[in-house]
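All protein chains but one are shown in place.
Every chain is named by a letter (A, B and C) in the order it is written, and numbering of its residues begins at 1.
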Amino acid sequence: MAQAEKKNMLRIGMIGYKFMGKAHSNAYRALPMFFGGAPLQPEMAVLCGRDASAAETARAQLGWRELETDWRKLVERDDLDLIDINAPSDAHLEIAVAAAKAGKHLFCEKPLALTLADARTMLEAAEQAGVKHMTGFNYRFSPAVKLAKKLVDEGRLGRIYHFRAWFLQDWIVDPDFPLVWRLQKEIAGSGSHGDLGAHLIDLARHLVGEFDEVVGMSETFVKERPLPTEMSGLSARGSAAEDAPRGPVTVDDATLFLARFAGGALGSFEATRFAPGHRSTNSFEINGSKGSVRFDFERMNELEVYFADDAEDVQGFRRVLCTDAAHAYADAWWPAGHTIGFEHTFTHEMLELLTAVAEDRQPSPSFVDGVKCQEVLEAVERSVEERRWVKLTELTEG
Amino acid sequence: MAQAEKKNMLRIGMIGYKFMGKAHSNAYRALPMFFGGAPLQPEMAVLCGRDASAAETARAQLGWRELETDWRKLVERDDLDLIDINAPSDAHLEIAVAAAKAGKHLFCEKPLALTLADARTMLEAAEQAGVKHMTGFNYRFSPAVKLAKKLVDEGRLGRIYHFRAWFLQDWIVDPDFPLVWRLQKEIAGSGSHGDLGAHLIDLARHLVGEFDEVVGMSETFVKERPLPTEMSGLSARGSAAEDAPRGPVTVDDATLFLARFAGGALGSFEATRFAPGHRSTNSFEINGSKGSVRFDFERMNELEVYFADDAEDVQGFRRVLCTDAAHAYADAWWPAGHTIGFEHTFTHEMLELLTAVAEDRQPSPSFVDGVKCQEVLEAVERSVEERRWVKLTELTEG
Amino acid sequence: MAQAEKKNMLRIGMIGYKFMGKAHSNAYRALPMFFGGAPLQPEMAVLCGRDASAAETARAQLGWRELETDWRKLVERDDLDLIDINAPSDAHLEIAVAAAKAGKHLFCEKPLALTLADARTMLEAAEQAGVKHMTGFNYRFSPAVKLAKKLVDEGRLGRIYHFRAWFLQDWIVDPDFPLVWRLQKEIAGSGSHGDLGAHLIDLARHLVGEFDEVVGMSETFVKERPLPTEMSGLSARGSAAEDAPRGPVTVDDATLFLARFAGGALGSFEATRFAPGHRSTNSFEINGSKGSVRFDFERMNELEVYFADDAEDVQGFRRVLCTDAAHAYADAWWPAGHTIGFEHTFTHEMLELLTAVAEDRQPSPSFVDGVKCQEVLEAVERSVEERRWVKLTELTEG
Partner (left out) sequence: MAQAEKKNMLRIGMIGYKFMGKAHSNAYRALPMFFGGAPLQPEMAVLCGRDASAAETARAQLGWRELETDWRKLVERDDLDLIDINAPSDAHLEIAVAAAKAGKHLFCEKPLALTLADARTMLEAAEQAGVKHMTGFNYRFSPAVKLAKKLVDEGRLGRIYHFRAWFLQDWIVDPDFPLVWRLQKEIAGSGSHGDLGAHLIDLARHLVGEFDEVVGMSETFVKERPLPTEMSGLSARGSAAEDAPRGPVTVDDATLFLARFAGGALGSFEATRFAPGHRSTNSFEINGSKGSVRFDFERMNELEVYFADDAEDVQGFRRVLCTDAAHAYADAWWPAGHTIGFEHTFTHEMLELLTAVAEDRQPSPSFVDGVKCQEVLEAVERSVEERRWVKLTELTEG
C-alpha cells in the first residue's frame, strides 16, 4: 500500500465520470466542509477516462487535479492511495485486480462484477494485496436507514418476521427509449435485477441478515429497442426515431423473488423499470415482534416507525424526520427539520471509506458484501432459469 | 315533557328530510343494531315536510312511520317526545320555541338560528320548558376527535398554545353554480361562516375552551349567480344555463378570523367554499407544550399525534387509526383497522342525545353550546363589519 | 326456486351472526334507505344459529324477524328465497349443497370451502339447481376499487405489467393470543392465505385477469398457542393466561407468492398476520404502460392514480377521493368529500346480489369466481408443499 504524501490526505484516482463519477466527486468535495474532523480527507488527484476531450471537461467541472486516459497507467501511479471504480460494470474486474496488485485501496460501485466468479476474483485480489476494499451500496448511508439499522440492532423491533422491498422506476416504459448500455447484458450484467435489486439485497442483508434460499421470476416486457445514436444516460427518454434500427434487449426489465432468511424471516423483493409514476421508489418495510419500520427513498429523510408497546390509544406509525441531533450525521448538516438530498448518501459512504482506511480496518460494506450480494443475485438468476428454489449454499459450497 | 308510551323508546318527530334528514334517519336506524345496549332507543315516528308528495317519498325511503305536512301540528302531537329540527336555518326559531312550549325535547341542527338573539330565544324557551336540548355539532363525535379531546383533557398535550383550523370546500367555485338557498342570507343566515366556520368554532370551544376576542375578514368572490330553476342541494354543480337570470349572492364565500382564547392560546380559522381540490376538508391542529394533534375529516378515522417526550431518536407524528378497542365507540363497530364513515358521527351524536334524555341530563353539546357558537359567529361578523377586534364580552355582557 | 310472497322482496335466511353476520345484516338494512330504487329489496326473514340464546340475542339486535336453530330446517322452509351462509368455513359445503337442492339462491362468504374439491361440489350443486350464487368478495365493491376496475377496462392504464398486493394484519402477533377457530385448519381451511390472500387473489383476477402459474412460501411463526376459554372473535387480543394449556397452530401465519398472469403481467402477493402497525392493510398497486393505480383499504375512499401522459411538469400520483358524483355509488350516499366506511362494501355487494336476482342473471362474483380463487389458493399450497412452480392448468385440467 502506498503512503499518503500529504498528512491526513488520501490520494484518489477515479475511473468514470458519469452519474456515479459526479456523485462521488461531489461527496469528496463535501467532506472537508461537513466532516472536517474526520481523520483522513480525500485528495481529488486524478480522473481517468478514455475519451480525452470529454474526460477533460469532466475533470475541470468535477474538480480533479489531473487527467489520465489509460486506466492501466492510473493504477500504476505511485502518487495515489485509492482507486475509485465507477466505470460500466464490465470493466470492474480487470481494473480492480490490477489496482489491487498495484497496492491500491479499492472502492468499487455495485454490482461488483458481471458474475459471481468475477466478484470473487476481485475479493481475492484485494485480500491477497492486503488493501482496503469497499462496495458502493450507498443507500446504507441514508440517515433514515441508519436509524432502521439501529432499531434492529438494539432489539427495538424484536424478532424479525418480514422484510419486503421494492425498487420501482419508470424510465424505460416508453418502448422507443433507446438500447442504452444498461440494457445490454454484456456490459451491464443484468437489468433491473443487478441495478436495482442489488441495492435491495444489500439492504436486506444489512438489516435482517443472510439469505437462506430464494425463488424468483424475470421478464423483459419490451424485447427490442432502437439503437442509441450516442451512448445516452438515464435521461435519454424517448429520444429515438421511430424507424431507427433496433436491437434486442438482453437484460431483465423486472425481476421479483421471494426469500427465506437464515434467521427465519420471510422476504419479498421486486425490482422493475416498468412502474409508471415511480421515478425511483426504493422502499422497504420490516415487521418485527415489537414493531415495524418503513422507508421510501423518495422521502429519504423520513423513517416511519411503529412500536407495539406504545400506549394503546395512540398506536400508529410515526413519521420520523431523521434530521434531529439524535440521528446519524445530523450534527454535520443543518438545524433539525432541514433535509439533505440523495447526494449525501455518497458523502457518508466516502466518510466510512476514509475513516476505515485511517483506522486500518475494512470499510463496511466491503467487497465481502459485494460478493455476498452477487451470490444472492446469481442464486435468483439460477432460480429463474431452472424454475426452482435455490439455496445459497449451492453457490457458496459448490 | 311527554312520557314515552313504549318502554325505553324515545318517540321522534323530525322536520326536514334532505341531507341532514337523511343523515339523522340513518343514525336512528343504526342505533338499535350497533348500540343496542343504550338505555333508550329511537322510535322513528313522524316525518314532517310541507311538500306532501316529496315528504311521503322521503318518509317511505327513510323509514318513518307517519307523515305530517304542518310542523305546528307535529309539535303539538302528544305521542312524540322529541322534535328533530333540520329544516333550513330560517325556520329553526319558530319551530323550536313552539316545540319547547309543547314540552318536547329538542334537537336542532347548526347553526342554531339566523342571529344570536334568535338563538338565545330558543335557549330560553327550552330552559323555561324544562326540556332537553341539543345542537347538531356532529364532528365532535368522530372517534378521532374524541381521542383529541381525551388527550387534551388528560393533560397529555400540556398547555395549549395554538389551535388552527380550516374548513375548505369547492362546490361553488364555478361562477355558474346556481343561487341555492345556502347562498341567500335571509334563509341561511350566512355562507361559509355559519355553515363551515360554525363547526370549527364548536370544535375549538370543545377542545381548547372559550374565546376571548376575534378579528376577521370576509369575501364574496362571485357576486351574482344564476337563479336556480328548482331548489337544488349541494350537488347542483354547474347546472345553470349561461343566460339564466341572475341574482345577488348575499352571503360570504369565505370568512377568516384570528382569535385569542381565554386560556391564552392563539387561534386561526378559515372557512371557504373556494378551495379547488377540497371537497370537504375539515381540519384542525392543536399545539401544546407536550405535544400536538392533527385531524383531517377526509381521513376521519385517523388522528395524527405527536409527543414531545418520545425517545429522542423516534420523535414524529403518529398516524393513529382510531378503530382500536381503546378508541371511543370502536367496540360497537368492526374489528380494528376497519373504518367507519361520515354518517356515524350522527349515530354517535344521537347516542348522546338518547343517553342524556335517559339519564335526565342535558346532552352535550346543548343549546348553550349553540348559543356560544353563535356569539363567536356574530363577534366575527361584527369584527368584519367594523374592521376591529371584538371581545366576546361585548356580546355577552351587552 | 321459491317465489317471493311480497312483491319486490327477496326473503332471506341467514346462517351465522358474528362479524360477517353483523356486516350482512347492516347491509340489508341499509339498502332500502340508500338504494330504494333497486328492483328488489331484502326481507330479513330468518336468522339461524345453533346456540338458541345467543342467536336470539343476535336476531333481536340485528333485526331479523324469526329464528331457526337448525340450518337443515332453514334451507327447507318454503318462505325463503335465498340462503346467506356466513358460518365458519367448514360448514359451507353441506349447507350450500342442501340449500341449492332446496332451490334457494345462495350467497356464501369466502373462502367458499375448505378445499377446491368442495368448492367445485358447491358450484355444481348450484348450477344443477339452477339457482343464483354469489361469493362474498366484498372488496370489489369499494368505490375506489370500482374506479380502478373502470380505468383498467377502459384501457386508461394501458397494458398491465405489474400487480402487487399485500394484506397485512397484526392481531395475533402476541404469542399468547389464544388458539381461536381461525387458527385451526380443520375449521378455517387455512390461515392468512385463505382469509386474507383470498381477497387479494380475487382482486387480482377481477382487475388483471386469470393466473397462469404461481410459486409460494408459507410460515407459522408461533407454533403453539393457549387454548381459548371460549371461542373468541378477532378481538381476543392477549386474553389468555400464561400457564393456559396450549395447542398447535395448524394454519399459516403468513403466505407469500409470485405469479404470472395469463395476460403477461407479473404478480406479487403477501398475506400475513404478523405485521405490527397494520390493523388491516389491504393494499394493491397496478402498473400499466399508460399509468398506475394504488389502493389501501385503511383509506378505502381514496385511489391514487397516475397517468404517464399528464403534462410533463405536473406528473404525479393523484389522490382521488372517490366520493364525487362521477364515482360508483356516490349518488346514493353523501355530498362529495363525505366518506363512507368499510360496512358499505357489503351494502354494494348485496345490491349486486339483489339486482342480479331481479335481472335473472348470475351475480358477480359468483361461485365460479369462488372456485377460481380456490384454484389459485390451492395451487399456491401445492407450490409451498412441493417447493416448485405450479401451473393453474394442473388443477383445472387434472
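Convention: a contact is a pair of C-beta atoms (placed from the backbone, for glycine too) under 8 Å apart; a residue touches a chain by one contact, two chains touch by 3 or more.
Treat the numbers as computed from the prediction; the structure is a model and nothing was measured.
Checked against the full complex, the one of B:A98, B:L258, B:A326 or B:A358 touching the unshown chain is B:L258.
Although one chain is not drawn, the whole complex shows that of A:K223, A:R279 or A:R361 it is A:R279 that touches it. Only one of B:L80, B:L147 or B:A275 touches the absent chain when the whole complex is considered: B:A275.
Only one of A:V215, A:M300 or A:A328 touches the chain withheld from this view, namely A:M300.
Residues of chain C that touch the chain left out of the display are 147, 150-151, 302, 305, 307, 310, 312-321, 324-327.
Residues of chain B in contact with the chain left out of this view: 161-162, 164, 166, 168, 170, 173, 215-217, 219, 221, 254, 256-258, 260, 264, 266, 268, 270, 272, 274-278, 287-292, 306, 308, 315-317, 387-389.
Residues 19, 22-23, 25-26, 29-30, 32-33, 36, 60-63, 169, 171, 233-235, 237, 278-281, 297-301, 321, 323-325, 334-344 of chain A touch the missing chain (whole complex, contact as defined above).
Note that only the chains that are shown with their structure count from here on.
Look at the contact of chain B with chain C and you find the same residues on each copy: over half of the numbers used there are shared.
Distance from the chain A centre to the chain C centre is 42 Å, each centre being the mean of its Cα atoms. One inter-chain figure worth recording: chain B and chain C are separated by 36 Å, centre to centre, where each centre is the mean of the chain's CA atoms. In chain B, 321, 324-325 are the positions where the chain touches two or more neighbouring chains simultaneously.
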